[in-house]
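For this depiction, one protein chain was excluded, whereas all remaining protein chains were kept in their positions.
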Amino acid sequence: MTKLLEIESLQTHFFTSAGVVRAVDGISYDVDEGETIAIVGESGCGKSVSALSVLRLVADPPGRVVGGSIRFKGRDLLQLSEEEIRDVRGKDIAMVFQEPMTSLNPVLTIGRQLTETLQQHLHMSREQADARAIELLGLVGIAEPARRLKQYPHHFSGGMRQRVMIAMALCCNPKLIIADEPTTALDVTIQAQILELMKDLTRRFGVALIVITHNLGIVARYADRVNVMYAGKIIESGTAQHIYHDPQHPYTLALLRSVPRMDRPRQARLDPVQGQPPDLTRLDGGCAFRPRCGFAVSRCASLPPLDGVGAGHLAACWETETVAGSLQRAS
Amino acid sequence: KAAPKKGGVMTFVVPDEPPSWDGHRETTFALIHPFAPFYSLLIKVNPENPSSPTDFVCDLCTEMPKPADGGKTYTFKLRQGVKFHDGTPLTAHDVVASFKKIISPPKGVTSARVAYFVMVDSVSAPDNHTVVFKLKYPSGAFIPALATPYNFIYSKAKLDADIRWYEKNVMGSGPFKFVAREAGAFVKGERNKDFYVKDRPYLDGFEAIFSSKQALRVQAIRGDRAAIEFRGFPPKSRDDLVKALGKDITVQESPWNCVLLFTPNSKKKPFDDVRVRRALTLAVDRWGGSKHLSQIAIVKPVGGVSYPDHPLAPKKAELEQIAGFWPDINKSRAEAKRLLKEAGQENLKFTLINRAIDQPYTIVGTWLIDQWRQIGVTVDQKMDPTGPFYAKLRSSDFDVTMDFNCQSVINPLLDIGKFLSADKGNESYGGYTDRTLDKMFDDMNRTGDEAEQKKLMLAFEKRVLDEQAHSFVTLWWNRIIPHRSYVKGWKVSPSHYLNQDLANVWLDK
Amino acid sequence: MTVAADVRTEIELPDRSETANWWSRVRQFVRRNPLGAAGAIVIIVMFIMAALADFIAPYNPVANAFDRLHQPPSLENWFGTDQFGRDVFSRIVYGARTALLVGFVSSFIGASIGLVLGVGSAYFGGRTDLIFQRILDVFMAFPLIIMALAVISIFGTGAQNVIIAITIPFIPRCARVVRSSALAIREMPYIDAARANGFSHSRIILRHMVPNVMAPFLIMITAFVGQAILLEASLSYLGLGVQEPTPAWGLMLQGGAEEYAESAPWIAIFPGIAISLAVFGFSLFGDAVRDELDPKLRSQ
Amino acid sequence: MTAAYVTEPGAAPARAAVRSEDGTSPRERDTERRTVTAPDLITVHDLKMHFPVTEGALVPRVVAHVKAVDGISFTIRKGETLGLVGESGCGKTTTGRCILRLELATAGEILFDGNNLIELDRKSMNALRQKIQVIFQDPYSSLNPRMKIGEIIAEPMQVHRTEPDRAARAARVTELLRLCGLDPKFADRYPHEMSGGQRQRVGIARALSVRPEFIICDEAISALDVSIQAQIINLLEDLRDEFNLTYLFIAHDLSVVRHLCHRVAVMYLGKIVELAECDELYNNPMHPYTQALLAAVPVPDPEVERRRAHQIVKGEVPSPMNPPSGCVFHPRCRLAVEDCARAVPEFRELRLGHWVACSVI
Partner (left out) sequence: MYQYTLKRMLLMIPTLLGAGILVFILMRLIPGDICVLRMAGGSGYVDPKAIANCHAELGLDRSPVMQFLDFIWGFARFDFGNSMWTGRPIVEEISLRFELSLQIAIMATLTAILLAIPLGTISAVKQNTWIDYLVRGFSIAGIAMPSFWLGILIILGLLITTKSVFGTPWMPPIKYVPIWVDPLYNLSMTIFPALATGYRYSAVATRMTRSALLEVLREDYVRTARAKGLVQQVIIRRHALKNALLPVVTIIGIEFAFLMGGLVVTEQVFNLNGLGKLFVASVSNHDYAMTQALVMLVVAIFIFTNFVVDIVYAWLDPRIRYK
């Protein structure tokens, strides 16, 4: 099976007055067709920037992709001309953003915003585009789509807007959808609705999905594979099973331990990740998690590579054995 | 000299728009320039010799009368066949009705010049072509007052119907007929074909355009948007126009019957001290100022309280005897400093109230301040728009104020009323009472003897400006009219109020 | 299992990122905002002229010299002389004083009063705010120059009254801007925290709200200074500004600009340039201040 | 208790709570015992907060009401933590603000220490404010950016004169910073120099500065990153035990509420639909809304997730301006019968200490 998307040592930096922010610092992962990949990690670790980099949407200045390659169906997106990449955006790869409240243009009708993509990429006529838009709105579960088409975003609630965003992403039958925290701003009940919808639609149309989130529960429910990011790097990668039952990186472990869980008896006390998130402008060469890590040893001052620790399971840590050992002891 | 040509419309600019159109009630030249061409007067200054202060000729009358009854009766014979613009004949009754409105307006009607005619006892029309003025006492001020250019002759019929009709309407017997007016923009007149002077006027019409910015009026003449402006331009603008247009520009100049004064508030310390007041005038170099300021402002002649070219005005030698006119300015300033020291006011500081008009108020004020700086007096200038300026003058709310005297017909006997005691003349703002001065004035007005008058005038002058130092003359104005050379037949007069009926003006185009 | 360290163990303070020294801050500002830096230079030059006028100006700015009327620029008179023979350069140098005085005093007073009113209105809200809004409407709708004209006519001319005339229209403009940002501030949780703690109104207004509307306040001040200088020039043009013989730029333009525009253009050109430069400088600087203070614009 | 024994709706159970089957920690048992014997600290009775919607700028005219809180009742005992959960806009924050009297409630009463907070005059209320403190959701906007951390923490002490002299205040600031796990050197820093978690600690220190009895935590942790949340939860727990604090813990993260609270109230559109002991609620949710809410929470375990039934509630929360008639939840309810659209369900105590507002079950 061919890889749909291959990202290799992608580096995106922001050149600010406070210094160079290494927001994405050499990440590599692949996405297969129809697969759902999750990227998790704490706030500011570079999840969004890595996603935006794929479509070259990082604001320049101050941001710039400084290295690596992103091959989509074999073509390196970073080498494409401005017109060529425009053709990819929205047509082959679509995005769904975090804030449904602000991601839709308040002064254009929903219909206009849906049809303009169709007109741009598929050169549809106005009528064709309208018909397709109605169809799409119905698909994402919006009642009375024909009437809704003429309305403006402010007539829609948050959940409905996110549905519109999904409809917009599905417009041109893309091969890949990148969803950047699609449900973070929504209530749990709505969140469940949206996720279920996305899952359902991607299955039906065989679309690959990259979901960015920091909710570990969501990942567990929907993702085939999971990449855990920390400070601009992927520090662990594997199937959901790997990540949740056999974490090899101390950060993954700590993250799992720090959240109270509904499926387990009430704990006496939580086990938080100590310390503060790192400042991306002042990373030294070593493992970025080292200052907060309970397993840190002197070797951690040099950067651990992302190495295989099992079939399809990678982790970037010198002390994976110790981590695994501690896990055994605990259970 | 070329023969006058007929035809053409003359455009001129007027710095201001008059309030109402009734000459009897208004006092601004802005009324004269656009409206005088519509009306006739009983007598007027001689348009051929307008610079003379004493040359009056008939307009509606046939002959300048000789005073009878010991100078108390004047009888005017009127032209026959004069018609108003609406075709009705103009008779002595119209003249009488007009002057009655001026001299003794009925209740509710305002006349600006009641005071000019205090000597008049009655005015009557024994027949359709005769008007008789009876005076209470003989007065040299009567004829000049009669020649005042505001004394338009109105139609009795109109006045009887509505005495205020003329405030908003025009109907005269002058060389031009009213055509149109647009608020704030212009007044248009056309030739009165039935004008009583044969072949006049030459012009087909005129258009008076209101334009309040002086620079723009100058440019208007330069760009030939207007041919002339009758108030006067500063010297620099004259030079620019001449330089830019060469022989297309003709310049006429004349001394001007206007003068700026400065008046200390005698009721206020330290100006209650005559030494301080004298020091202030001694510091001012009028002879030098005349030379210098005439390059940048519309002032030039050095003179005393009366118009310098008038027979009653002092000769230069006489003038040089008066404080502030001494030929040696250094001596004068030394004396000023001495006086200040004596009065204990070496570091005198005060505010000069001035009127916020550039030419020549601001410039003369600024010059005065520099003059005073040279005897160690520090002065701040405060400019006020005309309204507040008048208010301050009249309420004596000042240290030293700029003051002015600007009259139409030259009439020193009336004009120096400006310097009388506060309760007497009503026009003096220094707040002083000087009965000696008042008596001199009365004597001057009552005596018919010219030599006597002249002697009294000199004494008056000396007392006002020097001995008592009540109020001071700075420089007399200088009227500069640069106009398009094609404007012919118009002669500059010593007042921008005079000789504006445009009957003799023609265009050489 | 790693022992969960007691949460209360102190979070240690990393060394304060070495506070960029003054000079490098300036350099950063210049790099980020070259136009703003140009504006700042103009302002600094103005301040130097105003402060050291006595040393910089070669002549007495008010002394008439009728032997040197409207001389063109030369080595003796760099910018020529005016209609009274006064040195234009000296008058411009001294004029900076008037410009800065009028500009700063009026904008500072205007903006300060606007600040207090705006914050107060926003804080108390309700009826107070409603009435205040209507009053602001009146002042905003009232033609600015007419207000100035009336004020000058009432109080008379002179620097101090010009300042009053210019200040009054600034007040509602500043109050409106401050009010709208104060309204946003009022909804901030830290104001709720203060109210929940029962702090007095004056404390909340002065300690919590006023410091937080400083950004729009400063922006308004810098923007006003330039406008005030211009307004002063306009008033002078109408004969209502600072008066002769005080050296003031607007006044120099008024007296000389039109009459001598052609024959002695330097009389009007140099003060015209001075005004334009000053306003230019303050506008650029004001923009830069806004960029610096407005976090939305800053994070570009 | 005499014959007139009528429990307040939403009141704490009068006798020992039903124990959860699973083992609880000694500490938890300890607090539970305290709860049972402790007196009521705050009683909210039939609280209503209706925000008028006005029209007309000149003479404002009320055209409608946003029924943000529409008649809720509950009691919190001393030392107890009550969780308040529900979807966005259901009135959780408004409830908290009414207790703080940042909004003047439309109706009802809030009894604290025997005083009805709604009717108190400004002065006595200010005196009481020392005992009721609040921790806000957003650590970025709840600290005045123009004040130093030290000043922020010291200000309430100064105003309430709990620590009248300057040196004592400084000492207490140091103590509080330590208590909240911060370096005392933070005292002369500004909020923008700190991370979100650190700021939230400052917010907590400020709340503690005047030694309150009752703290309202309005989504105190939801703005924080997962890795930091646990730190703050632990801190809140520790402080509660140490100072015998009472919390009203507003949140929408159900797992955190479960971890931290003794009892939980579920709100929906301005009303409390269910209120029970924490374990009782989670193990035995009765109201269909509570059930849906719990079902919607994903669990970080792929195995468990695969096995779980995903019951998804349809539709969205209606606007509180014109809430549905009868039971406000009926348009979205899977159990709804015809009558639900008409009759407002009674808030009943179905089991000891377990109150539900549903007429179907």
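Couple of notes before you dig in:
Read from first to last, the chains carry the letters A, B, C and D; within each, the first residue is number 1.
Throughout what follows, a contact is a pair of C-beta atoms (placed from the backbone, for glycine too) under 8 Å apart; a residue touches a chain by one contact, two chains touch by 3 or more.
This structure is a prediction, so every number in the text was calculated from the model and none was measured.
Remark: the omitted chain is touched by one listed residue; of B:His85, B:Arg231, B:Lys392 or B:His470 this is B:Lys392.
Only one of the listed residues, A:Glu99, A:Asp130, A:Asp224 or A:Asp263, touches the absent chain: A:Glu99.
Residue-wise, the contact with the chain that is not shown comes from C:Ile145, picked out of C:Ile145, C:Leu183 or C:Leu293.
Remark: the omitted chain is touched by one listed residue; of B:Ala2, B:Ala161, B:Ala183 or B:Ala317 this is B:Ala183. Residue positions on subunit A in contact with the hidden chain: 55, 57, 59, 86-91, 94-95, 97, 99, 102-109, 116-117, 120-121, 152, 154, 165, 168, in rising order. Across the interface with the omitted chain, subunit B contributes residues 13, 17, 19-20, 25-29, 107-112, 114-115, 167-168, 182-186, 207, 209-213, 215-216, 219-220, 222-226, 244-245, 385-394, 403-408, 418, 425-427, 429. Mapped onto subunit C, the footprint of the missing chain covers residues 34-35, 134-135, 137-147, 149-151, 153-154, 226, 230, 233-234, 237-238, 250, 253, 257-258, 261-262, 268, 272, 275-280, 283-284, 287, 296-297, 300.
Just so it is clear, only the chains that are shown with their structure count from here on.
With centres defined as mean CA coordinates, subunit B is found 90 Å away from subunit A. For subunit C, the set of residues that touch two or more other chains comprises 4, 7, 11. Touching two or more other chains at once is no residue of subunit B. Within the complex formed with subunit D, the subunit A residues making contact are 42-43, 157, 159-160, 187-193, 196, 214-221, 240-241, 244-245, 254-256, 258-263, 265-274, 276-277. Contact residues of subunit B toward subunit C in the complex are 213-215, 234, 236-237, 239-240, 243-244, 288, 291-292, 295-296, 354, 356-358, 362-363, 365-367, 369-370, 373, 380-385, 387-388.
If you check the complex, the residues on subunit D that touch subunit C are 57, 60, 97, 100, 102, 125-127, 129-130, 132-134, 136-138, 141-147, 155-156, 159-160, 178-183, 185-186, 189, 193, 198, 201, 203, 206, 210, 231, 234-235, 238.
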